[in-house]
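Yeah, one chain of the complex is gone here, protein chain that is, but the others are all in their spots.
After this line comes chain A, so read on.
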């Protein structure tokens, strides 16, 4: 097992790190150090994956790790354009039902298996096999009926319905391409060490401790927007799990680790002043973080009550106070990482008097002893289950401040903190009026997943993605048309129409982008977040000093 510099020479490395940081003139010694590469130590605050194969299940912690060793057919550049990766080029048939991908030549998986059309076919079938238990990847390729290996270098996708989001779906780590031989080993073996074409290889996974990645010396399939071709500079990555945010930051300060994720607002603000620590702000694509109103039942089945809530709460002030300028207010259902995001800040201007009038109009005219509004004997009480796995302390405080604002006009907001399982259960049982649920996906098609009326039908688990319970024929029609559309302009217009209608009807209250901040030592250079789901890539990374 490779050892870190810090573990070999803890004292010396620490002293050197401190010296370099305080001197502020660390030499950019790219010669021997760069060639030597070194082992990068990454500390993740996300949960440890239960399986390293992102086809199985499919959540963000898996995407973070998988970015180091798996690659996708296509990627996205900083402007949101789809660019070649393992696929060199592609063309779609006139009816949108057939997509042909020309694959890169001469690429091998790290087990020596050649990357070809058969491998692509095997991967899509793996995603669609119920035994894989895929959730995110499974949804992403739901419209793919079959994959045909025309020849070694050409894979043809046959679709059951046109899918304008196909390329965006294939750009995600949850649909990345793995070695067919690796997949054939079965779920348990493949979960431990999936085999890809990426710049690093899974060397060892000591569960509940660390994952060790080593450099893929034969790497030759960098995406079109990478900083260089060929193998990574680093010799490897040690991937650690440090759940406690304060410890994670202390470890970074002490030089025990080189980069941390899930940096909290207070530490980001601190790090601005601290010498030698650099921030990488990479909001996740897909949906913005938003509070959704359960429009499927009283009182939020009344648009006046929804608007009253929005007018009553001062989101800007709460964000400014709790997030130290590390988060920008959003006014769109989509992440600012999405080029097609549409927002309208004027809809969210704070106006408690207007809120009061709207509630009066809606019939919530009585008040009980604590000032909560009443209508026909019912209190204006809102249940707000909050998942402590998904909402950090600052966000929980933000919700509390919003609840305090809503109280002044007569809402009684009951914030209930719960773990992820209980949270899912509360949503499935329809026991909520307010909810904040992240959804990460590449591209605006995420709107279809979270606002199409099809998504109000619960899966057998009881879970449904359309938590606002929007059942609007006009929105459904626009989403369906956007999905089937082959024209980029038409698609953009349709998604804008959907967002306008969602906002105008106060279906949701956008707050900010999904927070995804990284802090790293200044000695670490060349780190960037993939413009797909904003996971960090270390292909171009160098450790100096």
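Here, a contact is a pair of C-beta atoms (placed from the backbone, for glycine too) under 8 Å apart; a residue touches a chain by one contact, two chains touch by 3 or more; residues count from 1.
Quick note on the criterion: contacts and distances are computed from a predicted model.
Student: Which of "NuoM family protein", "Transketolase", "ABC transporter permease" or "Electron transport protein SCO1/SenC" is the UniProt protein name of the chain not shown?
Tutor: Options "NuoM family protein", "Transketolase", "ABC transporter permease" or "Electron transport protein SCO1/SenC" narrow down to "ABC transporter permease" for the missing chain.
Student: Out of A:119, A:144 or A:191, which is the one that touches the chain we can't see?
Tutor: Only one listed residue reaches the unshown chain, and that is A:191.
Student: Out of A:85, A:138 or A:495, point to the residue that touches the absent chain in the complete complex.
Tutor: For the chain that is not drawn, the touching residue is A:138.
Student: Out of A:37, A:231 or A:438, which residue would touch the omitted chain in the full complex?
Tutor: Looking across A:37, A:231 or A:438, the contact with the absent chain belongs to A:438.
Student: Using the document's definition of touch, tell me which of A:146, A:389 or A:408 contacts the absent chain.
Tutor: Looking across A:146, A:389 or A:408, the contact with the absent chain belongs to A:389.
Student: Give the residue, chosen from A:77, A:95, A:244 or A:272, that touches the chain omitted from the document.
Tutor: Once the missing chain is taken into account, the touching residue is A:244.
Student: Residue by residue, what part of chain A touches the chain that was omitted?
Tutor: Interface with the chain not displayed, on the chain A side: 6-7, 10, 14, 18, 43, 47-48, 50-51, 57-62, 130-136, 138-139, 188, 191, 206-209, 240-244, 246-248, 250-251, 253-254, 256-257, 286, 387, 389-390, 419-426, 429, 438-440, 449, 459-463, 465.
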